[in-house]
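As structure tokens, the structure follows; a few thoughts come after it.
Shown here: the complex without one of its protein chains, the others still in place.
Labels A, B and C are assigned to the chains in the order they are written; within every chain, residues are numbered from 1.
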Amino acid sequence: MKAAVITFPGSNCDMDMYHALESFDVDVDLLDDQASDLSAYDAIFIPGGFSYGDYLRSGAVAKFSPAMDAVKVAAENGQLVVGICNGFQILTEAGLLPGQLLVNEQPGFICDEVNLVVENPDSNFTNTMSKGDVLKVPIAHGEGNYVTDEVTLKELEDNHQVIFRYQENVNGSMNKIAGITNKAGNVYGMMPHPERAVDALTGNDSGRAFFESLLHAVDQKARA
Amino acid sequence: MYLAKIYVTYKPSILDPQGVVIKSALERLEYQGIEDVSQGKYFQVKLTGADKAAVAKEVESLVEELLINHNTETYTYDLEEI
Amino acid sequence: MYLAKIYVTYKPSILDPQGVVIKSALERLEYQGIEDVSQGKYFQVKLTGADKAAVAKEVESLVEELLINHNTETYTYDLEEI
Partner (left out) sequence: MSTQQTNPMANEPSPDMIAEKRIYADWGLTDHEYDLIVDHLGRRPNYTEAGIFSGMWSEHCSYKKSKPALRKFWSKNERVLQGPGEGAGILDIGDGQAVVFKAESHNHPSFVEPYEGAATGVGGILRDIFSMGAQPIAVLDSLRFGQLDNAKTRQIVDGVIAGIAGYGNAIGIPNLGGEIAFDESYAGNPLVNVMSVGLVNQNEMKVGQAKGSGNTIIYVGAKTGRDGINGASFASAEFSSTEESDRSAVQVGDPFLEKLVMDATIDAIKKYGKSIIGIQDMGAAGLLSSSSEMASKAGTGIELNLDLVPQREAALTPYELMLSESQERMLLVVQKGEEQPVIDLFEKAGLDAVAVGTVTDDGRYRLNFHGETVADVDIDFLTNAPEPKLAQEEPARLKEASASQYQPNVADANQVLLDLLAQPTIASKASLFRHFDSQVRADTVVKPGGDAGVTRIRGTKKALAMTTDVNSRYAYLNPFVGGQMAVTEAASNLVTTGALPIGMTDCLNFGSPDNPEVYYELHQSVEGITDMAKRLNTPVISGNVSLYNETDNKAILPTAMVGMVGLIADNKNITRAEFQNDGDQVYLVGTIGDTFNGSEIQKMQTGEIAGQLADFDVDAAQANQDFVLQAIDAGLVTSAHDLSEGGLGVALAEATFPNDFGLQADFAGTTAQLFAEVPGRFVLSVPSKQATAFEQKMTETKAVVAKLGQVTKDTVIAIQTKDGQVTVDQKAAKASYQNAIPQLMAE
């Protein structure tokens, strides 16, 4: 699999994602926000951090970069697009995923490990898991409170676009949403950080299942 | 030169966590009669343009393109020549 | 009931990193003639009180006690009966 990690000014989990992918022997390129052609990649990762300081709104400024134009093209082409934390915020700001991430219900940044419940085990990101499986994954955000309008929320649920929910609602998200896909299922965003949990030495490798699913999905697609 | 004052607020349907926190802080400080608090954003943009109408169009465009998120926010603005 | 609209801005000597980032984003989006952008806060507080003068005093007090940071911010406000 060939993957790209896109670094915006202010991204700070780009190397974490890079190393995580490398640990699965993925061929990874680190690109900046000027990248204009992403057609060569099976999967494109938008990492966490504080793009443009998260000033104005998190993700609001980053969405106007050339790289995000290229991400839109890639999304339409059916390539996998994954936004983690700030990446999720950028994807919603860019309109590639519905809704918005607001300030946590209890305002303030939280760094912790939380239990995620697998809601849809058939996605490109959970195909090695079963419905109801629980993964303990790190979170680190101040704006992870997922909101959208009633109609969109119903659509998300009806189309099984909700992939993970929080077991305990840590940030006030509607329907405890932790991660969603677009309708086509190839664009995915989540607040938790699976890339921080891929190595037993750090005390948690429960994020590996996420990457294994994604690799499996790419593999299946290549075979098809 | 013109000065645009732009007031961004959450749509009524959106729960504003910061407003909630401020309200309860005011109550702990024993302020009486506080019914509701919301926190929004206040931008001041100084800009030049051909005339007031043109600048107004520009302001609306930049607010809608960048300054607000249509999912949750709305805005009003004032424009004056300075 | 009264509605206080409170506009909080940075004092002139204080660095406003948000304003700087927004201005350069607007420039990248090719908005012309943007001279300056600053981002402040906009609070709406609904509250009751004996009369307008009393409410005005209350608003000033709560803004100065809680809503602004005296080191870096200043404010203005409007008050109307609703």
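A few comments on the model shown:
Throughout what follows, a contact is a pair of C-beta atoms (placed from the backbone, for glycine too) under 8 Å apart; a residue touches a chain by one contact, two chains touch by 3 or more.
Note that the structure is predicted; figures quoted are calculated from it, not measured.
Considering the intact complex, the chain excluded from display touches A, C. Shown as candidates are A:12, A:128 or A:206; the residue that touches the absent chain is A:12. Counting over the whole complex, subunit A has residues 9-10, 12-13, 15-16, 19-20, 48-50, 52-55, 108-112, 138, 140, 142, 193, 195-196, 198-199, 201-203 touching the chain that is not drawn.
Mapped onto subunit C, the footprint of the missing chain covers residues 11-15, 17, 20-21, 24, 69-72.
Going forward, only the chains that are shown with their structure count from here on.
A separation of 30 Å divides the Cα centre of subunit A from that of subunit B. Subunit C has its Cα centroid 35 Å from the Cα centroid of subunit A.
Computed centre separation for the pair subunit B/subunit C is 9 angstrom, with centres defined by C-alpha atoms.
Of all residues in subunit B, those that touch two or more other chains are 66-67. Multi-chain contact residues of subunit A (touching two or more other chains) are listed as 56, 61, 64. Interface residues of subunit C facing subunit B in the complex, by the touch rule stated above, are 1, 5, 7-9, 22, 25-26, 29, 31-49, 58, 61-62, 65-67.
Subunit A meets subunit C in the complex at residues 52-53, 55-56, 61, 64. Residue ranges of subunit B in contact with subunit A, taken from their complex: 13-15, 17-18, 21, 66-67, 69, 71-72.
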